[in-house]
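As you look at this complex, bear in mind that one protein chain is not there, while each of the others sits in place.
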């Protein structure tokens, strides 16, 4: 296990040391679990009391504080800690195996240098796999599909025909790219399938969660923008365009042809209706159901979703609806009483 | 690429030509993207202004309008356009490979003529695969299961034992048919598994989305009716019976033993509780949570779901709950003032 001094790590992340710069750490841990020889971090002020009693050797903090451990003070402790964790532990060691004899590669497909194809991989005609890309067992790459460089597709990922995967894309097990959406025209009670002649395009540096699904377009491409990260079981409809650097938490779904800007955050189980325009830097709270366009920078919540602070206020009143109704009944009684009394007083 | 005249296409769909019947088109596109040499369509009146400025050579419309392109006028433009798109582009060209030497077929299984089994397909004992059906890499067909004619099961589709798949069924990658539902009886804090002795039955012409799941029945069959189309990641519980020609958008879930009639539409992320009766021609808006029976023809929305127009009205008032509470507080103040004043006036 690699060992680093607090001073070395501070230099890596551009932070200031408070305390023992020569102290050594070899691994990272949570505030709660960190033991001597480990480094931890404080990102949420709520947990500040835990810093004061930490057993860790070092802690990354946003500002110097009372604390038994050596501190690395830096503006974005979570990002600094991420970099330290990558240095100490590294990312997953993906398995490079060369070209397995049990991989099935069509003679017209092309493989870049240093490609790894595990057992039972299928690469169909005219498909292209870029330099250094690793396809785990059971991965299926359809005809004409291009996968860029340094990608990793975990077991059983399926990419249908004529799709485009950029560089450094990571796709977790069981995810599916480029299948058809629910595109049907209904005539006399029967649903007729509309051909899906457009592609699914996954840009560079995207990560896609396990068992997620990105439908191909019917008439125009589905696009997941550069650097966007999609969680487990996310479902993206046909023709959806997601901008760069978005985050979509698990089980979120977006219906067909909706456009989403860049740097948006969709918390878990969000649903977005089809044919909408969602701006840039939009935040959508968990389980919200979006049925209208959202302008840049807005934060929304609820089903149907609306502006966050109003939605939170409405939700708080909702919980007290029984009391509100009671107040209204009381008012009715009091008004009736007033009416009765005023009726009884003849005008003078 | 195939080329057709507007006149030929109008004849195909039974429409009337307005403009140049001899103009040629070779592909379809959206109103927004269509270029010369392409045909497009208008299905939603909202987009009518785009028709007037389209660059397309032809457009399918519900009625003749001011427009630079040749028009095909027909009652159901989306259906007509679907047929034209099928003519010009065709559906996906599924890969016929015969019987791969890496497919594993049990000696007691039976394969119809023209079956294609890709590499790593498993067909277990007593399973039957009908004429012309294509099983993509990694498909697993359990013991005793019957798959009909002209089906396509994309990579890694799993069908458990003793299930029944009709003819012309299309199942997208990663979908699972016939696994157990969450059937347990609880005794002294421990959950005991109840055997799932019934089947999952998928009738003719059904399409099932990527990573969807159709549980087998515990005591009576789960059934997906003829012509129904289920989106990505839909989850159907054990013993559910879905009627013919239903549409279920992505991530919808239906709990055990519920019956759904024919021609129902469930928008995305709908949840339906167990043991319910949902009528025919029912429409359920996205993200709704259905906890009660629904009669034929009803449209519902909300959690719990109720009649659509009332639910929309309630949702609109919900958004204004803060103002409503303010109004009530104001009323309380005014009533208190009235009470005070009336108290001060001694009855004469």
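Going by the order they are written in, the chains are A and B; count residues from 1 in each one.
Operating definition for what follows: a contact is a pair of C-beta atoms (placed from the backbone, for glycine too) under 8 Å apart; a residue touches a chain by one contact, two chains touch by 3 or more.
Since the structure is predicted, the reported quantities are computational estimates derived from the model, not experimental observations.
In the complete complex, the residue from B:4, B:83, B:128 or B:156 that touches the missing chain is B:156. Where chain B meets the omitted chain, the residues involved are 102, 104, 120, 122, 124, 138, 140, 143, 156, 158, 160-161, 174, 176, 179-182, 184-187, 189-197, 211, 213, 215, 219-220, 233, 235, 237, 251, 253, 255, 269, 271, 273, 289, 291, 302-304, 306, 310-311, 313-314, 317-318, 324, 327-328, 331, 334-335, 338, 341-342, 344-345, 348. Mapped onto chain A, the footprint of the missing chain covers residues 27-30, 33, 76, 78-79, 81-83, 85-86, 89-92, 95, 102, 118-120, 136-138, 154-156, 172-174, 207, 209-211, 227, 229-233, 245, 247, 249-251, 263, 268-269, 286-287, 303, 315, 318-322, 324-325, 328, 331-332, 335, 338-339, 342, 345, 347-348.
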